[in-house]
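Only one protein chain is missing; all other protein chains are in place.
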Amino acid sequence: MSKAKISRRGLLGAAGAASAVSLFAGPWQHNRVWAQGAAKPLRIGITADASGMYANSGASDKRGMMMAIAEANERGGVLGRKVEFVHIDTETTAATGSRVAERMISREQCGFLVGAVHSGVANAISQVAQKYGVIYINTNSSSPTEAGQNCHRVKFVFDGNGTNFAKAAVKSAIERFGPDWMLLTNDYVWGHDTAAATKTLLKDYGGKVMEEVLIPQGTRDFTSALLKVQQRKPGVVSAAIGGDDQKAMRQQVVQLKMGDKPAWINSQQDWDDVYGLPIETLFGVFGTTWYYRLDLPGVADFVKRYQAMYPETAMRSPGNVFYNGYMAIRELLGAIERAGTTNNIAVIKALEGHKISARDRMQHFDATIDAQTHQVQQTIYLATANKAPKEKDDIFEVLSQAKAEDVRDTDSAKLCKLEPYEQTPTFDA
Amino acid sequence: MISLSDIPARPSAWITPPMIALALLLLAAPDLLPAIGLYQYLGIEIAIWIGFALGFNLLFGYTGLHSFGHGAYLGIGAYAFGLFQHHVAVSLWGGLLAAVLAAGIAGALVGAFLSHRRGIYYALLTIGFGQIFWFLAMKLHRVTGGEDGLLGIPRPPLTLGPWQVSLTDNRALFYFAAALLMIVVVLCWRLANSPFGRVLQAIRQNETRARFVGYEVWRFKWAVFTLSTMIAGLAGSLLAMAQQSAYPDVMSLHQSGLIVMMVLVGGGLVSFWGPVLGVVFYFVARDVLGGLTETWLLWYGLIFMAMVMLRPEGLAGMLHDLLRRSRPRQPSAAPAPATEAV
Partner (left out) sequence: MAPLNPDGPRMIDLLPHIINGLTLGLLFALIALGFTLIVGVMEVINLAHGSLFAIGAYFALTVIAGSWFAGTPFGAWWLSLPLGLRYVLALAIGPALAGLAGMLLELCLRPTYGKPPLYGLLLTFGAALVIEELIRLVWGTGEQNLALPQAINGAFLLNGMIFSTYRFFAAGFSIAAIIAVWLFLERTSAGAVIKAGAHDSEMVRALGYDLARLRLVVFGFGAALAGLAGVVMVPIWGLRPHVGVDIVIPAFLIIVVGGVGSFWGAVIAALLVGLAIGITGAYAAAWSTMSMYLLLIAILGFRSRGLLGRKSALEH
């Protein structure tokens, strides 16, 4: 790379120029010869949802990424280059995801794409990214298919998935609450995959499924399902219900005073979906990958940095969605530093198999970016409502933490076939 | 107010000057788009939606049948194309045929149910059927991939005898979509100006009278509905290639409503070329405004409301007035000239 050439495009003032879309960027050649120049800023496309079902989580996701980018720029950028970002709303809609990815790559000249909550959107983006060889990080979609049959060479998955959470929860729940389970499953891919993982584990550990009730996506009235739960009288209800659907379900369960009996197991509880809700709606046991009051080095400082950077945000404490967005960018930039180049294949290789220490992750155990599936194998926590909160936001009580190797999703690994390096287009971002 | 019936009768013309202009514009588009700050993929989407909108307007503008569930057939085409590639053979022509047939069969069945209905009941039933197809696409996730969509749809190469072109590049796919679009344009134009097209317009103006004159009105309504769903299926197959996947989103009521809005804003009620203007306006506005503000749909909605209240003739009607007032001046902003049709 030649050195110290001035960027062809004017630098954007600050990294915080959200949606800084320059409309007349001039002709852009498709053959991957980005303008050479060491000082050219590194452009990251943030593909977080700003509207639709996951608008809330998408906003947290984006805040996490922006904080990591701001911190990188304070340290002087990456490989001497400033980090810029462009954000375009993916509307929690797959087709929009395709278009946004095309635009980010071919017009906004983004060398990397980061962000997703919904698996449909993540898939749409990753297909386009793979076509161009652009590295894409799925920050927050926890569908097992993401690191299974829909895995890609350019895609990395930073969240724990449904199987990880089921593995952490099922065995001990059978022991405590008995073998009779009822499943409430959101009738879409994430729900089915998560329920399938639970069913396999139930079979392995001697539990049985009394009935599975499929809940159409977008359901707000859970009365039918809750009547059925009462009629069947299971020991455990395992719910794979996502986003706002889950919020509604929680409120209705509380209204009917069904939160304590039967026992409720929730695959994963995104912080954004329960933040600000009354504590009694947090019944049952649920999974998460991070909590802002984990008693680990670095956590308190991380929370302080969040509060300093987002003084206006209603959410006063960061959650798992923010954390994943932050970690994704930090690891991506770290990999670029290690590779010493922005060549996509070199960066992919720097990410694959990379070990992240527990301290860096602010989790209890070390994590690895799985070379085979590209999923981050990490600590999985089980939590419940905190009956003795130390402060207003202290609503989780962490019950246990499982090591990554104990909850590894081996089924997805069998289904994942990454494209060979030579079939992935190569370029320098 | 001018109307579609004011179209000058040129039944013998297969190719008209606006068509040539559109063809030239499409030919230049891959070089034009980046120069004005847009990108190739957007061009593909616009070409696809123009085809869809022209087919839709045969039903909406010409026959006055208001389908609010037309996105369903676009989606069926996309799924049929993808399923054909996955389960039958990787073949461009096979996939296109499968898409047109699948959407056409669905349309023919629904059309048989709809064609005895009139007015608002017709519109209501199209919503009902549209929702059913949308729901099925989500529900039959083993076939369609559900919410996640049907992924990994290849772009098969274009084969004509010994000649083979890869369509994996967006530019190549654009030209292919543009070529198909031109066929759809000529087809729709011929149809609209044929005796068949005259009957359709008679139905719009007064269905009862058309029946008394001796036409079996429901057959015409059925035929035009089926035809427009087939064109939607063709557009859907191209969409599947562009996105390399098929998603249920395009089948939702929201998206089906958008095509109605695009056609009306463009002036589909008064001009053959209205849908073209409407689609271009919508996509360019979405891309430019959507990058600047997250509330751009608010502005689009307000424009739409204002047009329904004040200028239901849409962009094409405004352009027509403009041209009539200052004949010699050629408007520079128009993406496609609409002078001939109005």
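So that you can tell them apart, the chains are marked A and B in the order they are listed, and the count of residues begins at 1 in each.
In this text, a contact is a pair of C-beta atoms (placed from the backbone, for glycine too) under 8 Å apart; a residue touches a chain by one contact, two chains touch by 3 or more.
Not measured: the values here are computed from a predicted model.
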item: Displayed chains contacted by the hidden chain, counting the whole assembly; value: A, B
item: Residue of B:165, B:213 or B:308 touching the missing chain in the full complex; value: B:308
item: Per the touch definition above, residue among A:232, A:305 or A:403 touching the missing chain; value: A:232
item: Residues of chain A (touch criterion as defined above) contacting the omitted chain; value: 50-51, 55-56, 185, 187, 192, 208-216, 218-221, 223-225, 227-228, 230-232, 244, 247-248, 251-252, 255-258
item: Missing-chain contacts mapped onto chain B; value: 64, 66, 113, 116-121, 123-125, 127-129, 131-132, 135, 139, 207, 253-254, 257, 260-261, 264, 295, 297-298, 300-302, 304-305, 308-310, 312
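One rule holds in what follows: only the chains that are shown with their structure count from here on.
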item: Length of the line joining the C-alpha centres of chain A and chain B, rounded to whole Å; value: 37
item: Chain B residues within the chain A interface of the complex; value: 34-42, 45, 138-139, 141, 145-149, 151-152, 168-171, 242-245, 247, 249-250, 287-288, 290-292, 294
item: Complex contact set, residues of chain A against chain B; value: 19, 21, 23-28, 30, 50-51, 88-89, 93-96, 98-99, 102-103, 106-107, 118-120, 123-124, 127-128, 131, 143, 145, 150, 187-190, 192, 217
